[in-house]
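What follows is a single structure, and I will ask about it in a moment.
As you look at this complex, bear in mind that one protein chain is not there, while each of the others sits in place.
By written order: A and B. Residues from 1 in each chain.
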Amino acid sequence: MSFWARLIRCPPARRGLVMLLVMAVVALAAPLLAPADPWKVHPAARLLPPLSRSAVDGADALGRGANASGNGTNASGPGADASGNGANASGNAHTGAGATTLHLLGTDSVGRDVLSRLIYGSRVSLTVGFAAMVLSALFGSLIGVVSGYFGGIVESLTGWLVDVQLSFPFLLLAIFLLGALGGGTLAVILILALATWVNYARIVRAQVLSIKNQGYVEAAHATGASVGRVLFVHILPNTLAPICVVASFSMAQAILTEAGLSFLGVGLDPSTPSWGTMLNDGRDYLLTAWWISTMPGIAIGFTVLGVMLFGEGLRELLDPRSLR
Amino acid sequence: MLSFTLGKLIRALTVLLGVSFLTFIIGHSSGDPVRLIARGDATEEQRAQLRHSLGLDRPVLEQYRIYVGKALHGDLGVSYRQHVDVSRLIALRLPNSLELAGAAFVLAMGIGCALGVLCVIYRDSVLDNVIAGLSVLAQVVPGFWLGLVLVLLFAVHWRVLPVSGSGDLTHLILPAVTLALPTLGRMTRLVRGGMLEVLQSDYIRTARAKGLSERQVLLGHAAKNALLPLVTQAGLELGDLVGSAFIIETVFAWPGLGRMAVNAVQQRDFLVVQGCVLVIAAGFVLINLAVDLLYAVIDPRVRGRS
Partner (left out) sequence: MDHSTGCDSEPFPDGSGRLLGPARNRRLLLRLSAALFLACFAVISGGCGSHGERPIVVASVSDVSSLDPHLLDVNHPTGSVIWSLFDSLVRRGPDGADLPRLALSWERLDDLTWRFHLRTDVKFQDGSPLTAADVKFSFDRMNQAPFSALQQLWQQTTLQEVRIVDDHTIELRTSKPSVTMLYWLEEAFVAPKAYYSTHDAAYVNTHPLGSGPYKLVEWIQGDHVTLTANPGYFGGAPALKDVVFKVVPDLSARLNGLATGDIDLALELTPDTMSQANTANSRGVETLGLRKLHFGISQHSSVAALRDPRVRRALNYAIDVPTMIKSLMHGSTVPLASVVNPPNANPDLTPYGYHPDRAKQLLAEAGFPNGFDLDIDFTPMWGQDKDVSETVAGYLNAVGIRTHLHADEWNDFRRKLTDASFDGLFYAGWAALINPAVELVIFTCHQEDNASGYCDPKYDELAHSVSTEFDVTKRKAEADAAQKIVWDDAYWIFLWRAPLYAGLSNRIDYTLRPDDYLEIYLAKPRP
């Protein structure tokens, strides 16, 4: 049975994979699923609780008919209406005067639809988490392979780098650098990658050390294979499994950290519908409009849970002693 | 053992130097403090005067050298924003940080170990699964969000605990619990996994076969071997707790180092940032040093390997 087949048979990994696939589908199909435009503000429909309806003005979505919906008072909508919502995903199109939009999860402090922002937010979280994970895996593995294979001064130097990185209070560094780099999605990804490369470097180095002197590697050397060939053909593939495990955990960490940075108000463009910025937006409304920050909190928890379960399954499958 | 200790010590010092230099360079390139302090229409002459009085007109490397020299004597400079000695600011905050991190650490280790052991005892029971589920949940829920929810429930709704700030021990409960949760979750799983692994290993079976009492097996053999990975992890977690506490500190208005450092970053109050980073890094390095030494004591093989 192949490794991946065994993985699928492992319940936690399977559950994690399903959860991740759900999130991926949501992210990919966001324009189809979102009932409204996640960027469109609607000052007259602020802070509507879940299951409320707001009037959509035919002329412009700013809702200049301020009296069309009282401020948070028309909490209508029996649960039955909610079901039909996903099907007629026509919120983007103007539905003409007199029509209403159902806000399944309510609206935020400038009247944007929380569910739509949540759906679009999955794109940001997954992209940032995934990209940061790939980048740091590449960089960390490279450092790990080089330091494990060559040893000596290279190893000491990379070891020192790892120690410096580990001793540095990372989130501070992140805030510091984001201030200097000016924020933006790319900067956030780079910084998150910077946070987690150490984990890969350690694991890969340990793996390389244990593989390096095994028969087939020595045989490859003996047949005159180049260093690069030995590294990339004979050694790296054998470190792939533990890298995958670390990758899943660092992706979880990246998603949480992105949310934390956005929560502190640094990082992503402020109007980007990301879960972290939504949490931050809702912070001042915790007492009056709990749904604004509760919903993204649950979304983050769900996604991170999926990633971690998947990683957990991977880890169980491999030798648990060699990791962590 | 002596050369091992010495080697580790030198390594720790060079790491600290690296951290401080990195911070210094980043801080230096992030903006001119004079523009922070001076009023917008201050004259060039006033600015130059100010720059000179702060020693900012010297070459960067010399500034760094002076900084390190003073830092070795405990002088970390004067805050640009609050005009107070950085070492005094840190001295005010450090005990709070240690208190919070310490409480969270004790909570996480104690309850984590207890729950882990419970899981081992009642393996595959409902209890085991419930604890396992909760320990995963503790790791995936964002701490700042949980903190806000806990405040809402315990401080506002039920009014049993204070909302924020520091004071008597009741102020410590919410932030400590919130901070401890992810670590607690990890510890529970680690203890459970470690104990299970050790208990199914050959030598435990041998020990049982030899007719040793279960007590001797558990405490004499299993615990000691399950301890090793725990010590490393505990060291990492403690450093993590001190260094990453500041989101929690912000939520609970806890006057710790982390919150001060973040404020200082946002205010570009660079000497304060530098001081905080240095203290946090030093703490981390010290903990690691302690862990390394402890490790060497528990497992003599390590000494040869370094």
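Here are some notes:
The working rule: a residue touches a chain if its C-beta (ideal position, glycine included) is under 8 Å from a C-beta of that chain, and two chains touch if they have at least 3 such contacts.
All values derive from a computational prediction rather than experimental measurement.
If you put the hidden chain back, the residue from B:63, B:232 or B:266 that touches it is B:266. Only one of A:49, A:151 or A:179 touches the absent chain when the whole complex is considered: A:179. The residue from A:113, A:163, A:258 or A:281 that touches the chain not shown here is A:281.
Hidden from this view is one chain, which touches subunit A at 6, 9-13, 40-44, 46-47, 60, 62, 64, 66, 71, 109-111, 179, 265, 269-271, 281, 283-289, 309, 312-313, 316-317.
Mapped onto subunit B, contacts with the missing chain fall at residues 31, 35-42, 46-47, 49-50, 53, 78, 81-85, 88-89, 92-93, 103, 106-107, 110-111, 113-115, 117-118, 120-121, 123-124, 128-129, 132-133, 136, 148, 151-152, 155-156, 159, 162-170, 172-173, 176, 189, 193, 196, 199-200, 205, 208, 214-215, 218, 250-253, 255, 259-260, 263, 266-268.
Please note the rule applied: only the chains that are shown with their structure count from here on.
Centre-to-centre, using mean CA coordinates, subunit A is 24 Å away from subunit B. Of all the residues in subunit A, the ones that touch subunit B in their complex are 160, 163-164, 166-173, 175-177, 179-180, 252, 256, 259-260, 263-264, 279, 283, 286-287, 290, 293-294, 297, 300-301, 304-305, 308-309, 312, 320-321, 324. Residue ranges of subunit B in contact with subunit A, taken from their complex: 11, 14-16, 18-19, 22-23, 26-27, 29-30, 136-137, 139-142, 144-146, 148-149, 152, 156, 190, 193, 197, 229, 233, 239, 243-244, 246-247, 250, 258, 261-262, 265-266, 268, 273, 276-277, 280-281, 284-285, 288.
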